[in-house]
Structure formats: C-alpha cells, structure tokens
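Here is the structure we will look at.
Here the complex is missing a single protein chain, while all its other protein chains stay put.
For subunit A:
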Amino acid sequence: MKSFVRQKGLVAPLDRANVDTDLIIPKQFLKSIKRTGFGPNLFDELRYLDEGYPGQDCANRPINPEFVLNQPRYEGASVLLARKNFGCGSSREHAPWALEDFGFRVIIAPSFADIFFNNAFKNGLLLIQLDEATVDQLFDAVDKTPGYRLDVDLVNQQILTPEGESIAFEVDAFRKYCLENGLDDIGLTLTDNSEAIREFETRHRAAQPWLFRDGAVRQA
C-alpha cells in the first residue's frame, strides 16, 4: 500500500449524493482477477457515451464532455470532493482500486458508506469527513477558482486552503498510523496478535465445539 503523509492536489467536484459503487465501477469490470488497471473505467457510465466492456482500449471511446472529470480544468485531480453517503452499495474493493488507479488520493464528503470507508483506507486513500456547510463552501470555491488546490496534511490532520484557511479533520489513530507508514494490516495483526487469536480460538472451541468442523487449525 502507498503511504500518505501530506499532499497538495487539484480538487475535482462530483456534485451528486449517494454515489454508489456500481456507478464508481460498473460490474462488467469486476470480472478481472487483478487489482490494477481499473482507472480508465472509473465512473465508466458517466464518463463515456457508450457502454464499456472489459479489456477495451478506452482511448477511442466517445467521451461525455459534460462529465466533470472530462473537463480539462480538472485534469490531474487527486482530491475528489463529493456529497453525502459516497460509496454506498456493493462491497467491491474495485471501487477504491479504480479511484486510486485514476489518481485520487483524497476524498472529501459529508459522509461515506461503511464498507467503502474501510476498503478505501486499506488502499492508501485518505477519506475525510467534513460537515455539510464546509463541504458546500468547498464546492463553491472549487467552482469559482480554476486550478483550486488543497494541501492535505495527514500528520497534523488539517487541510490548508488557498485562501489560507485551515480545516481540521478527524481520523482513527490506527488508520492514520497504517496510512502514514503504508502498512498492510495483515502483517500487523499477525505480529501483534497471533498469540491472542490462538488463545481465543482454544476457548471458543471449548465453549462452542459445533462451530469447528474438522479441527483443522493451522500450525504456526
């Protein structure tokens, strides 16, 4: 996983509530058995005027000029500004993979769906929840200011605006730690907790043996 410490990035606004993961990456692209290469199909149904299929060269497809990410002023954006309940619906991790592959590192919204929120942090994306009024202001500022960039500082948990304002944000200590260090949490769990898991398992098995089928517990 890529680490994230501090980044100044161009902001692209997606002014729409309840953006679901089907919209972020349509199902035909979930057939891939890889983790990469989803970027060209991010928001496929909004971005292109035709129906996309996996493995296609997107360079020659008809573009929807109205769609925000197709507008030249947002080219190279790495911060996505969104509305409430972003990422609702399916648990597909292909959604954060596509966002990351496209070049986004930060998403700011008033609220996120739970599963998407978890998935995103595990893929080096920083999700920032801000109150509705602040998000409104940012939408306004982005709209009025071509080339609007935000300086996102994870260490100090603040966003610096071009106007010189600083907006504080919350992030779980554990998520922050993993993100700053680009840590994969499987390694952490195994190092810190293998013993605790084994002990728990022994007690659990004694109390509810019907939960275990053949006693095949991994030997370390």
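FYI, a residue touches a chain if its C-beta (ideal position, glycine included) is under 8 Å from a C-beta of that chain, and two chains touch if they have at least 3 such contacts; residues count from 1.
The rule is simple: contacts and distances are computed from a predicted model.
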item: Name per UniProt, for the chain absent here [options: "Phenylalanine--tRNA ligase alpha subunit", "Cytochrome c oxidase subunit 3", "ABC transporter ATP-binding protein" or "3-isopropylmalate dehydratase large subunit"]; value: "3-isopropylmalate dehydratase large subunit"
item: Per the touch definition above, residue among A:Ser3, A:Ser91 or A:Ser166 touching the missing chain; value: A:Ser91
item: Subunit A residues touching the omitted chain (full complex); value: 15-18, 20, 22-23, 26-28, 30-35, 45, 51, 54-55, 83-85, 88-93, 96, 111, 113-115, 118-119, 122-123, 172-175, 184-187, 189-190, 193, 196-197, 200-201, 204, 207-218
